Structure formats: structure tokens, C-alpha cells
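A single protein chain has been omitted from the complex, and every remaining protein chain is retained in its original position.
Labels run A, B and C following the written order; every chain starts at residue 1.
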Amino acid sequence: MRKTIVGITVVGKDREGVVAQFTSFVFQNGGNVEKVNQNVIKGLFGMYLEVSFTSKINFKQLDSGLQKLGKKLRMEVSTHSETGAEKNIAIFATKEQHCLKEILSAKHALTGKISVVVGTERALAPLAKKAKIPFVVIEDRSQEKAEEKLLKICKKYQVDLIVLARYMRILTPNFVWRYPNRIINIHPSLLPAFPGSLAYAQAFERGTKIVGVTSHYVTENLDQGPIIFQDSFKVIPEDTLESIKKRGQKLEATTLLKAVKMHLDNKLEVRWRKVHTKSK
Amino acid sequence: MRKTIVGITVVGKDREGVVAQFTSFVFQNGGNVEKVNQNVIKGLFGMYLEVSFTSKINFKQLDSGLQKLGKKLRMEVSTHSETGAEKNIAIFATKEQHCLKEILSAKHALTGKISVVVGTERALAPLAKKAKIPFVVIEDRSQEKAEEKLLKICKKYQVDLIVLARYMRILTPNFVWRYPNRIINIHPSLLPAFPGSLAYAQAFERGTKIVGVTSHYVTENLDQGPIIFQDSFKVIPEDTLESIKKRGQKLEATTLLKAVKMHLDNKLEVRWRKVHTKSK
Amino acid sequence: MRKTIVGITVVGKDREGVVAQFTSFVFQNGGNVEKVNQNVIKGLFGMYLEVSFTSKINFKQLDSGLQKLGKKLRMEVSTHSETGAEKNIAIFATKEQHCLKEILSAKHALTGKISVVVGTERALAPLAKKAKIPFVVIEDRSQEKAEEKLLKICKKYQVDLIVLARYMRILTPNFVWRYPNRIINIHPSLLPAFPGSLAYAQAFERGTKIVGVTSHYVTENLDQGPIIFQDSFKVIPEDTLESIKKRGQKLEATTLLKAVKMHLDNKLEVRWRKVHTKSK
Partner (left out) sequence: MRKTIVGITVVGKDREGVVAQFTSFVFQNGGNVEKVNQNVIKGLFGMYLEVSFTSKINFKQLDSGLQKLGKKLRMEVSTHSETGAEKNIAIFATKEQHCLKEILSAKHALTGKISVVVGTERALAPLAKKAKIPFVVIEDRSQEKAEEKLLKICKKYQVDLIVLARYMRILTPNFVWRYPNRIINIHPSLLPAFPGSLAYAQAFERGTKIVGVTSHYVTENLDQGPIIFQDSFKVIPEDTLESIKKRGQKLEATTLLKAVKMHLDNKLEVRWRKVHTKSK
């Protein structure tokens, strides 16, 4: 019989005994802990358990048991399982349209459904409307409030994958930990070079002769998540910052789309912060 | 009944299923997994399990079961438990004598026994001899061979705590992971400022007006381990690099000794890469 | 006869020949180039010439000649000379009041005159008013516009020294280069540790056992300017982020004031990015 893999995320205020209680629960329910990742940042605890079951499981019952345990320990728990059903995609964006446009134009070629587009402003609403996809705007300047709303939207649309299409806000661990290896970002440099903002300007100022872009999974460490795919071009003597930016943005769009497709087609596997492309 | 805490380290070539098999074993033997840390660096897997038992355990039997499992998975396993017995201390050094001297001169005030001094050269042999402590020299230039010998020595003397008294070689994860929060180093700067070598020269060149030293637990990330204790002094206009170094070295010795004492007296607790000093 | 020292700053769009023309001008007017610093950032050129004259000079005539040359090369030029006259001080602040308060309360003890307080908001206007010092608010979100206004104010009040009393905006090279070693900032960490924002939170999260503050001259490299003075305190086990912040802010105020006094009393000399305290 095939193994069933269930991902469990636990997030809440750091307190003792959480690891012990959740791993115990898993064992008592016949599961094996394949991976455990935990972290604490500014007093917030996050744990990701990847559990395998060799016997058939009642997923609903398991989830309800975990929810109960979470309530007892005042931890927010969510479970995620690859069911084979069509995946729901949320796209987060700000005002640059090239990446969103590219993905929307390829929507019929995706093994998933773009369920919602979220903007930090209204600029891209028309694009979403034209593609007949719900558009939600979240303008809160408070990071906390904004992420609360994001989490609600993701729950509402049962989002499996989040795509950051030049989304210009930083996501905190409180959000990121709930979607381990399920948030894809595009960064305008060949990471690890030029992290942070204004990457093209930095590369131009430094005088690099090759400029590129990186699609990667998002972790709690900004611009340090596992790299999915990179692409690049050569700088020519005539290039200005503007001409570099222009070519870069084209590459951002195609590179992000490529990463999204690879993810949806289950071609990617993350082991120890590194993405491996499955041969089949 | 009081909980018994057992620390288990597992080190070996990365392979799937190791986490699952060890955590399962622990549960089947009545243990709770309080902490799990794992890491992979250059294909080497390291895991630290902190396990609690509420019922009485047969430590020998547990250890032998773990060794058997380790053999099966081709992983090296070691278990460690706070038994209340006197702790064995190994001091690693190179040629600077001030730190070693300070600790040796305080040896009767330590709640532990300095069992062995290891040098990367013979320079400090006389100091150890005078204190009637075995001195071992390991001059291998190959990191791998040197660490193999270090591990043998630590096993032979059943070392509980390793003190790096200006030990001028880097320890790899393969060594460090076997002694989680049981290796104490002294670094000649107020970390995180001026990591790496030549810290006083760096501080002097930068023109800082306060210079200090840091004692910390050693992790796989050089100079980034949990900070135990720091001390500092003010730079005066007349200071030269030499005068700063001189005052700094005095502080290194006292700061390292202080950290070692706090550790031996069970006053330190590491939670999430941060040292907490127990109130009692 | 005593040497007269004149500082000349030249800022403008990078173009060839500027160094040659200004150094030539200086020589033809009997000056010696003691120091030359030049830099280009994002196409903006900045040069600082420190020139000595052994014969008596007509400062007005020199300045007018430099202005003429500047106009010809489309460069903005300003000259600065230690005349012995009372120095004009501008304080830039945002909303934290502890540093501004400390300096205002010591205003009669300063060998200089606080000529103006500039705020990025109105929060500290009452403090300035009470001290009978003009308060100017600059709320522009555009960095460029804000700095244009700042430059005008500094010209109007013939400002010799700028004090950043928890001023929460970054100054660009275009501003900074015009006041070489004449802008003093206070940073809430022992630089070079914890540059950037939220320094106390970073130190607390990292678990450092010594926390401090740094007053320094401002250069084009954020938080990397020459260190004037540093002070620190030890962290105790009971400390929270809040208690650390509270103690830190007290230290910020006294440390900034101390640096300002040292500067006004001509006790500081910068050589090669390092501050030397003059013995007399």
C-alpha cells in the first residue's frame, strides 16, 4: 500500500511541551514523523510535521483530533494532504503587472485553478476582472491586520499554493510558517547576490556583466528560501539601468510561471532547504 | 516523580527515514520527544533529540537499543544523561596560555574534573603537566583525522563538557553536533560584531570605543552560537592595538572561566539558540 | 604663522575633469591639498578637499572664485572654515524626545548655538518652542524634496553642525557629502553590531549580554561612519525588551550629548574614517 503523507503546521505563542504532545498524538494515531521543523522568532513558535501513514487513515478524524489538541495548547493547527484534487492558487500582487499578466494568460495550461488575486492596492483589479477571477484589496498598513485578512482569504478559498507576483510587502513567520514550501516568490536578481530591494539598481551600480532572476519558495528568512529556477542574460556596454530592468521584468514573468508550473506538476521536492527536480 | 531527560545525538550520511525510526523507537520505549533539531550540511545528517521519561528507565538498555538502531541505519548514536555524577571536562587549546592557565588555577573550585588537555601543538604541555592533567597533542593537518582523534579522546575520558581555551582550529558539524550545548568557546569580540579571526585588530581598525569578549556555546555556525556571558572595557585615546589585546586577553580568561562555572553549576539553559540564566 | 584650513565640498553630476580643475584652482591660489576624498554614487559625484594656506588668505575672494568655477562646471560648491566664531547647530528629530530634550537642557553648556530644530512631524514642536528655538517641520515623503528643504534651512541658519537626535529618515549622499564630519548621529547598538532598524529587538533576540549605543559621524554608508563615543550596560536575567529599551534610551541621550560637546570643543579629529580624540 502507498504511503499517505500529511503535513501539519502548528503556530502559536512559544510554550513547553508542544513538540512532545503533537508527536505523541501522531504516533498514537499510527503515523510516522518523517520531518520535524521548528522555529521560534520573537516568541512565536512554528512547527511543521510531515507525517506518513502506511495504513488507511480517516483524514477528517485525524484533523479534528489535531484541532482539539491545538485548542488545548492554544496553538493554531492546520493539516494539509495531497489529495489529487485540483489545487487552488492565490496570487498576491501590488502594482507591477508583468508577472500577474503572464500567469493569467497561461491559466488554462495550469494544473490548478487561480481562485483569487489579492492586491495591496487596486491597480491590478482590472486585470483580474478581465480574467474573471475574484480580486480582493488589502490596504491595511498594519502588517498584523493585513496578514489576518490574508489568512482568512486563503482559508475561504482553500488555497494550496500562493504565488507572489511582485508582491511588495514582507510576509512574517506567522503567515509563512502556515504554508511551508507552498509560497513561491520571484526576486529580481541571481540570489544569493543582491537580496533586498532595488536589486537591478544594485547590480547595475556594482557593474555585474550577467543579470538574472530567481524564483524560490518563501521561508521566514527573506530572499533565502530554496531556489526553484533561475534565468539570466548578459549585460552589453550600451545597457542602462532602464534597459536592464526592462529585460529583467520579462524574465521575471517567465521564470515565475515556470516555477509555478513545476510546482503544480509535482516536479519539485524540497530536502534540507534545497529544491530537487524530480526526474519524472 | 521527577522527569528524566536523555539527550540523543545521531550523526551520519543523510538518508530518508532516520527521523521517523528514532522518534518511533523513543515512543515505543515510553519517552516523549521534547526537542528535535536536525540539520544537513554537505550531505552529513545530524539530529539531536531531547527525550523525557516520566517512569523509571533502564538507561543501559535504552542506550543499547539505540546503538542497535544506529547500526541498522548506519548512524552513529550517542546518549547523554544528567546523572548527577561529577562531570568530565576536556580543554582544547593551541598556544596562547592565558585562558588555560586561568581555568587550571581554578580547578578546585569547579564542580567537575578537568580530565584532559588537548593541544594542536606542544606549547602548553608544561602547563598541563604542572597541573597533573594528561596532555594529548594532535598535530594532524587533516581536519578529518584530527577530529577522529578528538572524538576518541572524548570517548575515552567520557567527556561531558569541552572548553575551547583559544583553540585555533575550526570544529566541523561532524564534531560539534555530538556535543550540543556542551562546547564552550571564548571569542575576542562583542559578538555579533567582529566574527572571524583577528577580532581585536578589526575592532581597532574600525575605531570602536568599547572592546569586549564573548563566551558562547559552539554550534555548526561559527561564532553564532548562543551567548553565555560577555564583558567589555572602554578604549582610551592612548590605547594601541597591543594594549587593547593585553586587556582583552585578561578578560577572555575570566569570561571563559565564568561561563564554564555557570555551565557546571547548571545555571544555564538554552532555548531556541538563546541562553537563559536560571534564577537558582 | 599658523596654517589656515579650508574645507571645500563639491557635489554634482559626475563629469570628467572636475578633480583636475578644482585642485589646479587651489594651487594657483596658494593652497596645499591636504586631503582629497571623492566618491560617485548613482551618478552623483562628491568631492571633499581639505586645503591649507600658510599665507594669509582672503576667504571671501577664494569662495567667490570657487563658486565661479563651480558654476562653470555645473557643480555645487561650498566652503567652510574654522573662524572661531560661535557655531550654529541644527537638530533633526522625529518623535522620540529623549535625545532632543537632553541637548536642549544642556544648551547653555554648549560652545555653540542651537539655531533650529527640524522635525519630520510636529510632535516635538512644543519642546523647541519652550526652549525658544525655531522649529521647522518637513513632512515631504519625497526624499529629494525633503533634502532640498533641509539644505535651504541649513544655509539660512549657516549651520556648522547637524545633530540627528533619533531622526528617523535616511540622508542621501547628496546631503551628507555637503557636511563631511559635521553630522552626528546616535545609533541604538554597539556598532558595527546590529546596524539598521530595530537594533534593541535584534540584540534581545540574539541574546547579547551587553547592550550599548554609538554616536558617530554620518557618511554615505549608513551606520558605518567614524565612531565618536560608545557606552553600554549589562543585561540581567530579568530584562525584557522593554526594560532594555528604556535603559538604552537614557544612554542614547547622554552619549549623543557627549559627542556633540566633544565636537564643539574641537576635541575630535577624523583620520581615515577613524575618530581620534585630541589630548588637549
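To be clear about the criterion, contacts are C-beta pairs under 8 Å (C-beta built on N, C-alpha and C of every residue); 3 or more make two chains touch, one makes a residue touch a chain.
Predicted, not measured: the structure shown is a model, and the values here were computed from it.
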Listed residues A:L62, A:M75, A:I227 or A:I244, member touching the removed chain: A:I227
Contact partner of the left-out chain, one of A:A125, A:A193, A:L222 or A:L241: A:A193
Footprint left on subunit B by the chain that the document does not show: 41-42, 201, 205
Where the unshown chain meets subunit C, residue by residue: 14, 16-17, 19-20, 23-24, 27, 32-36, 38-40, 52, 271-272
Interface with the unshown chain - residue positions in subunit A: 190-194, 205-210, 212, 214, 226-232, 237, 273-277, 279
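Following the convention adopted for this analysis, only the chains that are shown with their structure count from here on.
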Rotational angle, Cα trace of subunit B fitted to subunit C, multiple of 5°: 180
Junction residues of subunit C - those touching two or more other chains: 205
